[in-house]
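What you see is the complex with one protein chain gone and the rest in place.
On to chain A.
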Amino acid sequence: MSKQINVALIGNPNTGKTSVFNALTGLNQKVGNYPGITVEKKEGICKLPRGVKAHIIDLPGTYSLNASSLDENVVIELLLNKNDKDFPDVAVVVSDVENLKRNLLLFTQIKDLEIPAILVINMADRMRYKGISLDIPHLEEQLNTKIALVSTRKKNGIVELKELISNYKDLSTTPCMNASEIDREYFDNLRKAFPNQLLYKLWLVITQDVNFGKTDRNEIDAVANFKTKTKADLKRLQQKETIKRYQFINNTLKKGQTIDLNTAKDLRIKLDRILTHKVWGYVIFFVILLTIFQAIYDWSSVPMDFIDSSFVSLSEWTKNGLPEGAFTSLLAEGIIPGLGGIVIFIPQIAFLFLFISVLEESGYMSRVVFLMDRGMRRFGLSGKSIVPLISGTACAIPAIMATRNIENWKERLITILVTPFTTCSARLPVYLIIISLVIPEGRFLGLGYQAMTLMLLYLIGFGAALVSAMILNKILKIKSKTFFVVEMPNYKLPLFKNVVLTVIEKTKAFVFGAGKIILAISIILWFLASYGPGDDFNKAEEIISTEYANQNLTEDEVNEHVASYKLEHSFLGITGRAIEPAIRPLGYDWKIGIALVSSFAAREVFVGTLATIYSVGSDDEETIKNRMAGEVNPILGGPLFTFASGISLLLFYAFAMQCMSTLAIVQRETNSWKWPILQLVIMSGFAYLIALIAFQLLK
């Protein structure tokens, strides 16, 4: 095996750390989770000069090595544990040229851990524009490091950075300041008690709950034969340490950095004047949302139609091209239509992720947090809840994980509980297909009725989230301190590469995650629909031919009757009809019932399930949508998907908790089964009730 070195990318949020990661690794990256926790782990491989390979790990953004969240804790745990297989040979600390002062705080802490560190000053292309000039040799000397000036936007400095990484052995590991000066006596005692440990490492362990195996905090307290500190004392010392670090940084930058404010032009001020305006800010936010929904609808219709018809031809081709038999039938009637039901929604989901990632990358999302905080507090939420609520429109799972930066536990818990109401991308397939069946195509003031219905469904989702948050806020009796600090980063034109990589990665995760479930369910459904017990199923041909003996049917018509009779008496049909009484008042037949039940694995299964059920035994070349439109209501006659049953279904999906993965993540994040079970019972019960009322009123 060739030589491989471990590189950790560390930096404050909003410094473009991920851009540097993307520039170094390109497509050679993978996203997973840290073992046992749901923090996202991004790693990649980068080729360095002279045949050296680097394993690069993109650590979560943090302002310092004093963790206040699970994500930040990951950084500290890695840096303190020399035995971790990812422990860095070299740390690359990414800073942003405009916020150098603040970014250097973290850098000086890492230097104190005596880990070889390279300082990347990113967004160097903005220096001239901001009137900043840097004395790099002076900074390198003061900070005992090597500096790489990088601009990921202009693609500058990456080669130099790779060169520095490959020469990491030349880096000095001398700290640039002495933190122990904040309390000499205390630190001297520490040193005497643990002569073999790095002093600053001990200090970090003492000041936070890091679980890194060998020396944990209690052990330190037990061994220490000197006066230990109270929590308040420690906090005061941390404050002292922070002040001391800033003194050092200010001194360093006094000579190393000059800022000519006269040449600094600030787009931020102009944009913020409008985007955070008391009136215009909200108007603009609403217009942006509206545009996004219209665009998702308009742009994706062409690729969707194409995918739909391709899958129909593929299914037809399989049926005609392969020898007849159970396997061909499984492929053509089970797997292909089932997969078609998920692939068809790739365009929409990709567009949704595109918009969300542009909003995040540009810095606009923080402005929305600022605008919404006061309003959200009325509902027991925080302005920061807006990020989970908006990203919940992609998927509730990352959204619930994104609640971690809400500092207040009560606000965070409420956000976790109400986020599944927002319209996730798994609901989108269901909405789209039903809307296209029951809502007319016309336009009003340039907005399509169908797009407006979709927008309305999203608003209903948000509305349900807010109202239930308000109720929870009244019911839950939790006292916790509120801290609300949100950085307002400078506006940035989103980097094309970052956006594309995010879209690819998220869409892939969605398709493969859901694809596995859908494939499994398609196969099970096909089996259940193709086999049945007793004479009713096995002698269907005889029964039908006797029943219709004197009606002179063509062969095709006979076959159709046989197929539907078979389906009705298959295992699937029997199960479906058993639950039919419970869902008939909502306007559904047993086939929809089956789709509803399988949706509890994941909502997007609905369309695939219907596609599989409807295609079993049917010979004609039809798209999913036409098949659904052709379904007849078994009792009332007429089409099954009417305005009333359609609306009832839409509302059911809007409110019901039908996602096992979300329940699992809620259990993990709240560390209790109580909350996910309550979510499941209350949301689904409410959905049933609303769908019932809607159908009974509209029918």
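We take it that contacts are C-beta pairs under 8 Å (C-beta built on N, C-alpha and C of every residue); 3 or more make two chains touch, one makes a residue touch a chain; residues count from 1.
In this text, contacts and distances are computed from a predicted model.
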Among "Tellurium resistance protein", "Ferrous iron transport protein A", "Cation efflux system protein" or "Serine/threonine protein kinase", UniProt-listed name of the chain not shown: "Ferrous iron transport protein A"
Of A:40, A:487 or A:631, the one touching the omitted chain in the full complex: A:487
Residue of A:242, A:559 or A:684 touching the missing chain in the full complex: A:242
Residue in contact with the excluded chain [from A:85, A:254 or A:374]: A:374
Touch with the omitted chain, as defined above, among A:102, A:138 or A:229: A:102
Touch residues of chain A, complete complex, unshown partner: 63-64, 66, 68, 98-99, 101-102, 105, 232, 235-236, 238-239, 242-243, 246, 268-269, 272-273, 276, 278, 366, 369-371, 373-374, 383, 407, 482-490
